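Here the complex is missing a single protein chain, while all its other protein chains stay put.
Here is subunit A:
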Amino acid sequence: MMMIIVDEVIEHIFDFITSHKDRNSVSLVCKSWYKIERYSRQRVFIGNCYSISPERLIARFPGLKSLTLKGKPHFADFNLVPHDWGGFLDPWIKAFAKNRIGLEELRLKRMVVSDESLELLSKSFVNFKSLILVSCEGFTTDGLAAIAANCRNLRELDLQENEVDDHRGHWLSCFPESCTSLVSLNFACLKGEINLAALERLVARSPNLKSLRLNRSVPLDTLQKLLMRAPQLLDLGTGSYVHDPSSEAYNELKASIQKCKSIRSLSGFLEVAPRCMAAIYPICANLTFLNLSYAAGLHGNALTKLIQHCNKLQRLWILDCIGDKGLGVVASTCKELQELRVFPSDPYGAGNAAVTEEGLVLISAGCPKLNSLLYFCQQMTNAALITVAKNCPNFIRFRLCTLDPTKPDPVTNLPLDEGFGAIVQSCKGLKRLSLSGLLTDQVFLYIGMYAEQLEMLSIAFAGESDKGMLYVLNGCKKLRKLEIRDCPFGNAALLEDVGKYETMRSLWMSSCEVTLGACKTLAEKMPRLKVELINDSDQMEFNLDDDQKVEKMYLYRSVVGHREDAPEFVWIL
């Protein structure tokens, strides 16, 4: 007896397959599965908005409800990509609106978002629920007003580190009285004043509110009132946390905070009075995520005392003014720590505030579950990295940044090749790596040999010859994103294995030894790769000599033609 599985059953089974990778695999099995999968697909992730067009996306996935889109290359975060390079949201929204896509969720990273597209978005999708913008730009609070006013079913408005032109309008007041569905509201990155009374009323009528992150203009006494209304919060970002600790308002805040037994995640403190931190102590034991990376006013004893209360912490983001000693306190308190990010508090300064290899070693010894690190430090040694590799073999993400990009091991004066080599050899699950310090080709030999799971690699001011880059391209089979700046890698490395780039999302090379001629050769050989040459926007002319070194090259795979929105200073070969 032959059993035939009906399409509906297969579709139902596919409902349980949620990861993008798995759904992509499933769609490749056979034509029938491809068809079932594409009609039932609701969530799509697009890592490079120029790898496909909105029309192609809609054609394949008409049932699209939730989209993640990423625009500019990662190095745009560090001012290496001129403004107006691209990454515009507008054509996507227009296409979705025109084709009556039932969009409900939109998550954008490094995209240019205009007020017009926000307004169109707010009016085109009746069931729109969730807007998350990370590191985006191009919009003002007017666009937010449209979202607030028109999205009747809005659950989530999450703005993370965006450059928003704040018109100090009343965008918050634009949420209608009938809007009671908010679950998550994060406007911490807005610079301007907001209507505090409107905020209080909004929170009061949002019984499902679980996440609230305020901006600097929200004072401590308003915070107290908000917490009274929303003791069910899971995630809180304070605004300005400054008051006189002997005041009535502060006492009321203490009482209100104690009622918030569900808070697991705490951030903000954009302005902070250290003596007011005691009010936070009662909830510290519940915290799993603490982000003090904008709390420049918190250091020394006030900082370490706070941390000593947080023994369940899994993720900690802080400034380097914590110092090596402070990291020692973290190491002895936070035994559950999985992720640590230490940001520079004084990026161009004399380095008095910075941490060194000592702090990192202490952390590695005290926190064996550590699997994700971002560490800006004054210096690093091979010995320290070798110790860290031994103590913490579970790293998935390891990003180290010495403030002087080519600083050698200060004890031995040697490059940091051996240290990073130990990391890649020990951490078999490493997916993301950023290097810094003095580095030769040797470190790349190690990476090519050992970093079998590596998906993303960031390199700056490192290496000696093409061999370095070749070790990586040949060895790292799972490499998806490679970004390189100021390294002596050139044409031989670039052109050795052109097919490799079709297995990757993108390659960025700036201030390297690659010439125009080689880029042209690459573009000719590989029509499905887009090779973009980017001039700094104040230099409009491209030098047409094939031997001329290319200042910035960004190449990415794509299933569509050249993008038509490239500005004058971008030349797509």
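The rule is short, and it goes like this: a contact is a pair of C-beta atoms (placed from the backbone, for glycine too) under 8 Å apart; a residue touches a chain by one contact, two chains touch by 3 or more; residues count from 1.
Just so we're on the same page, contacts and distances are computed from a predicted model.
Peer 1: One chain is missing here; what is its name in UniProt, given the choices "AP-2 complex subunit alpha", "Origin recognition complex subunit 3", "Auxin-responsive protein" or "C2H2-type domain-containing protein"?
Peer 2: Spelling it out: the chain absent from the display is recorded in UniProt as "Auxin-responsive protein".
Peer 1: If I consider the whole complex, including the chain that's not displayed, which of A:67, A:80 or A:202 touches that chain?
Peer 2: Considering the complete complex, A:80 is the one touching the chain left out.
Peer 1: Who touches the missing chain here, A:51, A:141 or A:162?
Peer 2: Counting the whole complex, the residue in contact with the absent chain is A:162.
Peer 1: In the full complex, which of A:103, A:403 or A:470 touches the chain missing from this view?
Peer 2: With A:103, A:403 or A:470 as choices, the missing chain is touched by A:403.
Peer 1: For a quick check of understanding: of A:189, A:284, A:470 or A:570, which residue touches the chain that isn't displayed?
Peer 2: A:189
Peer 1: In the full complex, which bits of subunit A touch the chain not displayed? Write them out.
Peer 2: 75, 77-80, 135, 161-163, 189, 270, 293-294, 296, 343-348, 350, 376, 401, 403, 405-406, 434, 458, 460-461, 485, 536, 538
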